[in-house]
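Removed from the display is one protein chain of the complex; every other protein chain stays in position.
Our next item is chain A:
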């Protein structure tokens, strides 16, 4: 497949793919704002751009994989050579995230049209797609860049666009506005912490390029300024990644934003922040620092476990399905952090594997919920009763996503949880492995409640007729649902990518 992609791709796409994948949505954002009509052209344009970005991500993947052990593609912005200029640096780790973000953006923007027609005012739709493109571009930029300050700029770009997108949910539910303000305050604090941390690193090393930082930090050693910088970056990115207990912005933002935005954000935003965290933990800093080892074992691991337990419990007591899924998202971030906190290649690989799988399952679940919002206008468990009979296709896909979230064998969730448990056991953390299993039992309870209502309870409104979500929504939904099963049966492709990603970090990805 690699040779095939490299053969088909034109030379300019291969040479400039790292820049183009960010530049395309960057250009598309303001163009969308100009497009006339009631948003239909803007939507088609968005689908086109996200599709092209997916192709570019595939080209990058092929380029990275064309060399044994993973090539590193470096792109000098404006022809200024790194470490002086801004560098876009693609390796096995971030190409995985790039591919994930662009595929999810492509699938969600296909399904988005009916849902946006129902939820966003006509005159705001073109601007809505513009904001979506900027958000998408920011997420790709955070992933692609090799410059610590540039990462901050892209992080802010994507976040500011996200606040707008969340606030646009106010047409359906006014509580979207306080949710957006809350997210804005928290997100801005997170970004400020990050930039303060980068400031400390810059003061002690004099460079902002990540690869260069990694080299120079070894000479500087673990002085106090570096430690403070590390702490600021950890908290700042932790806030963006919804690391427990910094996750308070997430449940409201996910519950009240437009369905399309929820499906996209749940599958990408926190994932990109976790990628940035991994990049700093293992690539910029290295494990030789005692303070970093301590922070992994004493901060990330307990926080991950606390998220897995506390947020799973909270998910059980929610009556709104989107809130259940949002709390479950925080719990799943806990699994990823637990894997990363092991500090071994197997642990990081399991974390990245779960990151991808979680995007697949949460994408499917939130898309199915969006379908129900569209046809039946309700997101409480009570509203879902009996839907298994009136909307079988939507709900079967929902059930596949739910089973995958629980970690039932033959689904993606099982594969990555299995990888996580074996990584934990090989490091001797058997107690943590038991907590993972226990937390999965909690997932059985909170997803089981919903599935029970969907399939076994009679509809609370007998007038509810057979009403399926539109085709445009069902196709991407089922692509994601089938991807869950495919990864569950034959997980080698994704887990191989995750292994390569972890290997790139541990075999000298930074140097």
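Criterion: contacts are C-beta pairs under 8 Å (C-beta built on N, C-alpha and C of every residue); 3 or more make two chains touch, one makes a residue touch a chain; residues count from 1.
One rule holds in what follows: contacts and distances are computed from a predicted model.
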- Looking only at "Transport permease protein", "Amino acid/amide ABC transporter ATP-binding protein 2, HAAT family", "Na(+)/H(+) antiporter subunit B" or "Anti-sigma factor antagonist", the name UniProt gives the absent chain is "Na(+)/H(+) antiporter subunit B"
- Item | Sole contact to the chain not displayed, among A:26, A:42, A:105 or A:239 | A:26
- Query: Which of these, A:77, A:153, A:408 or A:482, touches the one chain of the complex that we don't see?
  - Reply: A:77
- Item | Where the missing chain touches chain A, by residue | 12, 16, 19-20, 23, 26-27, 29-31, 33-34, 75-79, 130
